[in-house]
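Dropping a structure here in structure tokens format, bear with me for questions.
Complex shown without one protein chain; remaining protein chains in place.
Per-chain residue numbering starts at 1, and chain names A, B and C are given in the order in which the chains are listed.
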Amino acid sequence: MRALGAIARQLLSLAGSLLIASFIVFALINALPGDVAATILGPNSDPASIAALRERMGLDRPLLLRYVEWLGGLLTGQPGSSALSGAPIGSIIGPKLAVTAWLATLSMLMGVVLAVPTGLYSAVRRKRADGVIISGLTQVAMAVPHFLVGLVLMIVFAVTLRWLPANGYTPLTSNPLQWLRHLVLPVAAIAVVEAAMLIRYVRSAFIDVLNEDYFRTARAVGWRFVPAVIRHGLRNASLEVITVAGLQLASLFVGSIVVENVFLLPGLGSQLLTAVNQRDLPVVQAIVMIFVAIVLVINTVVDICYHLLDPRVRAQDEETSS
Amino acid sequence: MRRSHPLVVGAVLVGLICILAVVSFFWTPHDPGLVDASIALQPPSRTYPLGTDGFGQDIFSRILVGARICMLVGVMAVTIGALLGVPIGILAGMSRRHVGRRIMRWADIFYAFPALLLAILLAAANGTGSTMTAMIAIGISSIPAFARVANTASRSVMSRDFVAAARSSGIGWTAIAWRHVLPNILPVVLVQVSSALGRAILAEAALSYLGVGTQPTTPTWGRMLYDAQKFVYDHPAQIAVPAVFIAITVLGFNLLGDGLREALDPRLRQEA
Amino acid sequence: MTDDEPDPGVPVFEARGVSRTFRRSGTRGRVLTTALDGVDLTVRPGQRLGIVGESGSGKSTLIRVLDALLPPSSGEVLFRGRRIDNASSRQLGDLRSSVQMVFQDPRSSLDPRMTVGDIITEPLRSPLLRSRPDVPRNHGERLAEVLEQVELEADAAGHYPHEFSGGERQRIAIARAIAPRPDVLIADEAVSALDVSVRAHVLNLFADLVRSDRLTLIFVSHDLAVVRHVCDHVAVMRSGRIVESGPIEQIYASPAREYTRNLLASVPKLRVRTASSRRTATEVPDEMPPGPDDPPA
Partner (left out) sequence: MGALLRIRDLRIGFGRAEALHGIDLTVGEGARVGIIGESGSGKSVTALATMGLLPDTARVSGSIELGGRQLVGLSDTGFARLRGDVVSMIFQEPMTALDPTMRVGRQVAEVLRLHQGAPAGRARERVIEMLSQVGLPDPERISMSFPHQLSGGQRQRALIAMALINQPELVICDEPTTALDVTVQARVLRLLDEQLDAAGAACLFISHDLAVVSQVCDEVLVMYRGTIVESGPIAQVLENPQHPYTAGLIATARIDQIEPGRPLPVIENFWDGKEGRP
């Protein structure tokens, strides 16, 4: 019952954060000095067309009213319409969302699958040659931006070997094989970098556990090293890793913006960049808000997982709620 | 024996890039902006040490000037993040627990605004991106990490008895913050500065690559990669040079951070 | 009454019905723990008062309330006849300049990033102390004096705390406490973190200082045998209350309360364990209540 209360509080605080974040997004676009309509039309536009656009977008009405309208639109899935084509934003974004969601989810899965065993292995073998080599490799992988890994993968597997397509996308429903072939390289590009970071966190979380008194107790009652790590290390280390992995999932969605542009995937990230270049502010505003919301939701889910996993946090919860 | 290696290697790499940036103010082999289609895409030679790009511009000159932007954005962004984030963290860490938690909750909202998103927002609101918007965006997005690190560290300092001792002899809160809290959390903040620099430089490269940061007329490593991408089929080596420089710089800062962490954390020191 | 010439009749500290509660989570949901429950206490000038009890008995909370580091939830605390509970920090000048504390663990009570000299002279730089006439002006001179008093080398001032042993570090903490020439010294478990073999040295130092500087001493400990060597009065605490108090020799010789008797009996004594004594290896009386050993942390 208490756990439910904690979850309810988390959700409430998520709603608060979403509200504040939406206000920040709206204010940055609309309340910063400089006229929205003038920005959209660019430096060489005439006052008449600016006035017309202001009229069409309803920019003369009070800021707060426009914010509330936009918020309502977000909740119903129709946050306004494009400043250029006039098309409803919901229908522009909808199909792109699936591409980005696939890209991010598959990258995260691949990243975790790569990182947890590797991190554990390099923690246990941290003083041996192979542990040091893994450590070094992760350092290098972390120093490389997503898009660069993407470019290198493209050169090797698409340009030189011609195993996979260099760019483009096929929906899962029309041809699953082609869908997969198009996603392999972008997913790998994100996963490699994310896994490198994750490996370091997993490694240091496990090294922390190895230094804990309870780990020594586990060894003293007769667990061999590796079983002790698995029985008593995994759960404790996973607490730390989950927090980090959550923050990473956020960074991964952002990484997908760049990688979509490398591989010309028709996802939210590509659409966002197109909108920025076309100065289509309503579309930019909506897509940024979607990304921000995804990040906040992920963080809340991570917090809830953390609370369910750690008995100490569960108890502390009761303390802080007072 | 191995323990000091990351620190030394990191310092050398970072030092190297700093030297490049400084040199670029006084000397470049060619004008980095000079376009000459007749000498486009040349391989490295005596005149063009790293070759020329698709516009016939000298790559080495552009790398030198790019180092300047890269360091400028990195340092300024991290300064913004640290100057705002660390005081927030200390304030939260020195407040009573539930007040501190509330302060941190506010700071955490910025976690929802990664550098890239914030930069895109600023660029969109401004019409175009610039070095300034990139700096501000990266800086603001690094606030919560600084605040979190400073908060945890100062809370643990506040629980030590030397703070109680200072309070019991009438030392005020500001003096405690300056004399006890700040010096004791400085090591972790330094480590954070170093890794934040690495991340800031990655973000800057991504922004330039996407064209929402520093404008394409100014040479940046990220933009050089974008330009090289056009020739990926016929001249794949074009992407190698800016790629290597980005990686070296970030690697340098990451190693520096790791080295500092090891050097400053007594527990790790024994462990190594 | 003037500050520099305290009336011997006015108590240094007076606590009237002081209570303090903390909100904590326990095994069965949220609970209010009562750390102090209606404590009345009077400390007279020149008295050497020991406060004895188990952990969780409220003794550390009591001295933190006395030193105005924690506000009481209810009740009054007076320092030299003036209310200090809920006083602003500026009104605490007299208290802050006359009372100094020594804590349990010198690893925690000495700032690792300060030199020993800076640590010891820090109280002298307090804005509240500078106003007092008898606070030493010449920091270097006073530093040398107190280092000698606690039997540390003069060149210790330039070193950092981690370069010293546990006993030496506790002597540094004592030097800091006596540097501004306080009238009252409060020691919180000041020897419990030390090895038995080092403990005697620090206890002797306390005894000497109190005698030579004619200090009022409040000495918190879980060990009655230790308290007996530095104090003349003792207050025994349990569950936030003072259950017994009086002259130490009287309580040491004939404790009135069962609880005090148990405390006394629990202190390990040097004794040879023979085959016949195996069954009663320690002298804890069987009637010791078998309840929880101590409250959950």
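Note that in this section a residue touches a chain if its C-beta (ideal position, glycine included) is under 8 Å from a C-beta of that chain, and two chains touch if they have at least 3 such contacts.
From a predicted model like this one, the values you see are computed outputs, not experimental measurements.
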- Message: According to the contact rule at the top, which chains on display are touched by the left-out chain?
- Response: A, C
- Item | Candidates C:A144, C:V243 or C:A265 - the one touching the absent chain | C:A265
- Item | Listed residues C:E14, C:E54 or C:D85, member touching the removed chain | C:E54
- Touching residue (missing chain; options C:R80, C:R228 or C:R241): C:R228
- Message: Need a quick check: the contact residues on subunit C for the chain that isn't drawn.
- Response: 26-27, 54-55, 166, 195-201, 203-204, 207, 222-223, 225-226, 228-229, 248-249, 262-263, 265-274, 278, 281-284, 288, 290-297
- Name every residue on subunit A in touch with the hidden partner chain. 127, 212-214, 216-225, 231-232, 235-236, 239, 309-312, 315
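Here is the rule we use: only the chains that are shown with their structure count from here on.
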- Item | Chain closest to the middle [Cα centroid of all protein chains] | B
- In the complex, go through subunit A and note every residue touching subunit B. 13, 17, 20-21, 24-25, 28-29, 32, 34, 39, 42-43, 132, 139-140, 142-148, 151-152, 154-155, 159-160, 207, 211, 247, 250-251, 254, 257-258, 261-262, 272-273, 275-277, 279, 281, 284-285, 288, 291-292, 295-296, 299, 320
- Interface with subunit A, subunit B side, in the complex: residues 2, 97-98, 101, 105, 108-109, 111-114, 116-117, 120-127, 198, 202, 205-206, 209-212, 222, 225, 229, 232-233, 236, 239, 243, 246-251, 254-255, 258, 267, 271
- Per the touch rule, the subunit C residues reaching subunit B in their complex are 64, 67, 69, 89, 92-93, 96-97, 99-101, 103-105, 108-114, 119, 122-123, 125-129, 173, 176-177, 180
